[in-house]
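One protein chain omitted, others in place.
Showing chain A:
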């Protein structure tokens, strides 16, 4: 019998895992068994993070944190079919559209993780569209306010021109 994981070498090891009271036995070659065990030995810091996050989401979405999970209720992403319950269990969203479907309920989660709900960083060059210009505009406006408060009027004039230029660009689309 060949190894269930690499499908290359013969299976010589039976590896039994018990996760959430579910027993699973895999027939593996020695190499794959060793790799899987190395992973189980703590090479997976993110799994802990996901479990942790899942706990947080359970609270946020009003699912009980202990005891058996009740059948899923509530929202579901129409694009990928992920349910709120699935999300709360795994801590992972299913697709980009999930952010829209679960939107308002995710906000407290963002606030708790990031202390914030609004992106202020990089915007994709080609597909970022107007956001790029708008962000740039906001940065320039903040710089303008700062220049004025420091009485750096020459710099302020430069910034004002740059802002006008960008606003024109925005209007023309």
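FYI, a contact is a pair of C-beta atoms (placed from the backbone, for glycine too) under 8 Å apart; a residue touches a chain by one contact, two chains touch by 3 or more; residues count from 1.
We take it that contacts and distances are computed from a predicted model.
J.: What name does the UniProt record list for the absent chain among "Protein-arginine kinase", "Cobalamin B12-binding domain protein", "Sarcosine oxidase subunit delta" or "Tryptophan synthase alpha chain"?
T.: This omitted chain is identified in its UniProt record as "Protein-arginine kinase".
J.: I'm checking contacts with the chain that's been left out. Which of A:15, A:82, A:140 or A:159 qualifies?
T.: Spelled out, the listed residue whose C-beta touches the missing chain is A:82.
J.: What residue numbers in chain A mark contact with the hidden partner chain?
T.: Against the missing chain, chain A presents residues 6, 30-32, 34-35, 38-39, 41-46, 49-50, 53, 79-80, 82, 90-96, 99-100, 106, 109-110, 113-128, 131.
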